[in-house]
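One protein chain is absent from this view; the other protein chains keep their places.
Naming follows writing order (A, B and C), and every chain is counted from residue 1.
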Amino acid sequence: MRSAADGQSGKETSRIESFSDNVFAIALTLLVLTIKVPSVPEGNHSGYLLEQLALQWPEYLTYVISFVTILLVWIKHHMMFERVQKADHALMFLNGMLLLPVTLVPFPTSLLALFIVHPQARYAAALFTGSFAMIVGMVYLVWKHITRLNGRLGIVEDEVWLDRQSRKIRIVFFLYVAAFGLTFVYPLVGIGTCFLLVIYLALPELKNVDG
Amino acid sequence: MRSAADGQSGKETSRIESFSDNVFAIALTLLVLTIKVPSVPEGNHSGYLLEQLALQWPEYLTYVISFVTILLVWIKHHMMFERVQKADHALMFLNGMLLLPVTLVPFPTSLLALFIVHPQARYAAALFTGSFAMIVGMVYLVWKHITRLNGRLGIVEDEVWLDRQSRKIRIVFFLYVAAFGLTFVYPLVGIGTCFLLVIYLALPELKNVDG
Amino acid sequence: MRSAADGQSGKETSRIESFSDNVFAIALTLLVLTIKVPSVPEGNHSGYLLEQLALQWPEYLTYVISFVTILLVWIKHHMMFERVQKADHALMFLNGMLLLPVTLVPFPTSLLALFIVHPQARYAAALFTGSFAMIVGMVYLVWKHITRLNGRLGIVEDEVWLDRQSRKIRIVFFLYVAAFGLTFVYPLVGIGTCFLLVIYLALPELKNVDG
Partner (left out) sequence: MRSAADGQSGKETSRIESFSDNVFAIALTLLVLTIKVPSVPEGNHSGYLLEQLALQWPEYLTYVISFVTILLVWIKHHMMFERVQKADHALMFLNGMLLLPVTLVPFPTSLLALFIVHPQARYAAALFTGSFAMIVGMVYLVWKHITRLNGRLGIVEDEVWLDRQSRKIRIVFFLYVAAFGLTFVYPLVGIGTCFLLVIYLALPELKNVDG
């Protein structure tokens, strides 16, 4: 009986994880559709293609920021679900609400790539940073729910460790909200904050590369 | 021999589940392609981008309805397949026929976003609600087949619980058919019904969030 | 040692299966992009949208044929891989070459939907039926490789059953090649053959639905 129940929970969790992995993977891969292929010119203006590719720098920049952000959220998601012993419907639904802004990412990514040098860049930049803030906010809600569910099962957790994780996610959330706020005043500073945040969050992942 | 057969069945079921998870995940994520990126204007009409984004409300609304509907169907699908001990080819095929209208969802979603304020909105609204009715109808057929297969294997089920589940799915099906019928007379009321249905169906999933 | 090796093989096989499931699922879901959303008309020509949707019948027809064909190939793929005890690189590569025409399906599907009523429909129809013939041909090669690999491992198989399976796949292959040939003379007859084949192949999957 015991082991059957365990198997059941394992199945539950693994379907949420594999479903989420799929969504993260597809959102990442659809980003390539935000990079437009330049059209073939009429004449042969020398250097045309190189120029066109160079003019696409906003598409490359936003591609990389969005890709690495989704990748980091996926790694965090992975870390969170390692602690899940039992899934309930609320977790499935909350997790789905975390995936909603993840699937949206290609839209603000395209939008920002198109409007980054436009006088009205602020709205595109706000949507871009805002969607990341939403994702991190949902990560926090999912994490709170996981720790609560876990607690109810009577598993003794390192409370200090759990609190530190929660605080970390809260801080990252506030930094993204700050980036979001900044975009309304200085759009490029807001995006720059987003870019630095991605580097800052990626660094610890790399600390073992040379170990 | 016994355990080998079990392993086999486990494998069968898990491939149907993982295949379905993929299809649900991709259908969800492709919805982002229904949100069009506004083009860059010639001059600098102040407030242009904000206005364009605001004008896209039908795309956001239909996006959210379609996303949450597919998510809820996935949760229900998950619940149904937890009961599957053995899969047969008929289940694989029926499940595929449930996935067909799921993969179609981005089409009526785009269509409704484009025509919601158009005098001929009714046909777009009918296709939108109709495709959800089809999905729920197929969910019912898959569920009936699962309970029948399960029964044949001689596993004692809580018959009352099973009947209640079947009745629930039938009721939701009739509500979607009603929404579908309404769209021909009052398109917006039909879509509103769809929207309320999504909220109504999502609520029970959330009852444990604050537990 | 023994069980570790089994685990290894299980892992090998399951990654091929899950990779293939992904490809089948994505190819299926991308088919929705072959259905174009009609544009909003200038004036309000009454009945416009219904007319436009009705004119899209070739897109619906080719969508359903392609969807069900890929679904049936996936079910067959599933059946074949149930027999795989050991995967080698050749199987991974051959399986990849089976997936190549599967990923191509959205292209001939779009093409045929666009040209089915055009005087030059034959080339679109040939590509459509031809890509299915290629898929079934690759299914045969993968199946032959699987039965050979299986044999080498010394597992006693029901040789009669295996031969019947091989013969079945060969017959379906020749029927698709016949449909392909027909499209050059009578395009619609070739497509009709394809449609009947799909129904004929789907029927046995359904024999247990009412069991």
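Here is the rule we go by: a contact is a pair of C-beta atoms (placed from the backbone, for glycine too) under 8 Å apart; a residue touches a chain by one contact, two chains touch by 3 or more.
Being a predicted model, the structure only gives us computed values, none of them experimental.
Undergrad: Please work out which displayed chains the absent chain touches and list them by label.
TA: The undisplayed chain, in the complete complex, is in contact with A, C.
Undergrad: Give me the chain C residues in contact with the hidden chain, please.
TA: 8, 11-12, 15, 18-19, 22-23, 26-27, 30, 33, 88-90, 92-94, 96, 99-100, 103-107, 110-111, 114-115, 118-120, 123-124, 127, 145, 148, 152
Undergrad: By the contact criterion defined above, which parts of chain A meet the unshown chain? Give residue numbers in ascending order.
TA: 17-18, 21-22, 24-26, 28-33, 35, 37-40, 44, 46-50, 53, 63-64, 67-68, 71, 74-75, 78, 82, 202, 204-209, 211
Heads up, the rule we're going with is that only the chains that are shown with their structure count from here on.
Undergrad: So that we know how the chains sit together, what is the shape of their touch graph: line, ring, star, complete or other?
TA: Topology of the interface graph: linear, an open chain of contacts.
Undergrad: If you fit chain B onto chain C using the CA atoms, what's the rotation angle, as a multiple of 5 degrees?
TA: 90
Undergrad: Could you name the chain whose CA centroid falls nearest to the centroid of all protein CA atoms?
TA: B
Undergrad: From the C-alpha centres, identify the chain that is farthest from chain A.
TA: Centre of mass proxy via C-alpha means gives C as farthest from chain A.
Undergrad: Using mean CA coordinates as chain centres, what's the chain A-chain B distance in Å?
TA: Here the centre of chain B sits 24 Å away from the centre of chain A.
Undergrad: What residues in chain C touch two or more of the other chains?
TA: In chain C, residues 22 touch at least two other chains, as defined above.
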